[in-house]
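Apart from one protein chain that is not included, each protein chain of the complex appears where it belongs.
So, subunit A:
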Amino acid sequence: MDQSPLIPKPFRLGPFVVIAAVVGIAAVAFAYTAGWLSPHRLTPKKLVAGLAPPGGPALGHRRNHAKGICFTGTLNANGDGSTLSKAQVFVRGQYPVVGRFNLATADPNAADAMVRVRGLGISITTPDGQEWRSAMIDAPIFPASTPKDFYGLLTASASKDPDAMKEFIAGHPGFLTFLGWAKSAPWTSSYAEERYNSLDSFLFVDQSGAKHPIRWSLIPAAQPVPIAPGDLAKRGPDYLEQEITQRVSASPQRWTLVITVANPGDPTADPNKAWPADRRTINAGTLIVQQIEPERDGPCRDINFDPTVLPSGITTSDDPFPAARSAAYSRSYNSRTAESSYYPRTDAGAKQ
């Protein structure tokens, strides 16, 4: 080098332009990746905001399925699921369960008879330290075919434009199948009489590494007794929680875990499309709900029943929902846990 670093050099602009360009390009690339330059990107934030009622979300509560009650119990696996998945949860044995019965509404104070869809969140842990979480509903299909369509549905149903829903339905006839179920399927007066469905398709991976596209359901042992929504309303706004508490304290409630295996060509990427009724099913065991606890200090309160928390032996499929749900549930969880001062809890931490 001809110059000593100690002797000041004449000022040159070039290097500063290079430095500014490097820093500037890096900053813009970062902003682009973060979505700040793409206001049309469907973000978890937008999707979750779309669920909020006109007055804004109920702070401290789940952004959807906000009304619910905790349960604990076991999954008694019979070993038959092991032909499809190597997960320990299918090996014959008894595994502890934490779960939550819930109503598909953003309002934690909604009256039971006002909410058509009921759900169940479940977390099953096995001795190998792995965990399987799932959030399922009683509808046989989902109202939308893709997360984007679901966002479209939320936007249309919140819209002040009287034609918004008509336009949505015209563009998404699959919604009519859901509407058909919502209008015609009988209501029941108990969480214990509902069948809960994964709707989303996943892949079971067996010992040999082979992948099997499947869906699963929990089928109640209790006989469903139909009730008109008007009669349910007469029993009080929180009847379902009172009923399940009494029912379980009188005797544990059971569901059969049924795995349905897809035939080649069945629509795995679309939870709005049911699979034909004759598909092969496997009974993998029994869910036994042994105890009900209120949500406020219960073991389900601080759990996010993220459907992508899966043991090795189960993976996501080409169904785009689990990814979108995981992103949205995480956003909802972050918000509600940060708002815990608004939540009517009675002690500081959750029981584990």
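Convention: contacts are C-beta pairs under 8 Å (C-beta built on N, C-alpha and C of every residue); 3 or more make two chains touch, one makes a residue touch a chain; residues count from 1.
Quick note on the criterion: contacts and distances are computed from a predicted model.
K.L.:
Tell me the UniProt name of the left-out chain, picking from "Cytochrome b561", "Binding-protein-dependent transport systems inner membrane component", "Nitrate ABC transporter permease" or "DNA ligase (ATP)".
P.N.:
"Cytochrome b561"
K.L.:
Can you name the residues of subunit A that touch the chain not displayed here?
P.N.:
Counting over the whole complex, subunit A touches the hidden chain at residues 1, 3, 5-6, 9, 12, 14-16, 18-19, 22-23, 26-27, 29-30, 33-35, 41-45, 47, 128-131, 147, 302-304, 306, 308-309, 311-312, 316, 320, 322-324, 326-328, 333-334, 337-338, 340, 348-350, 352.
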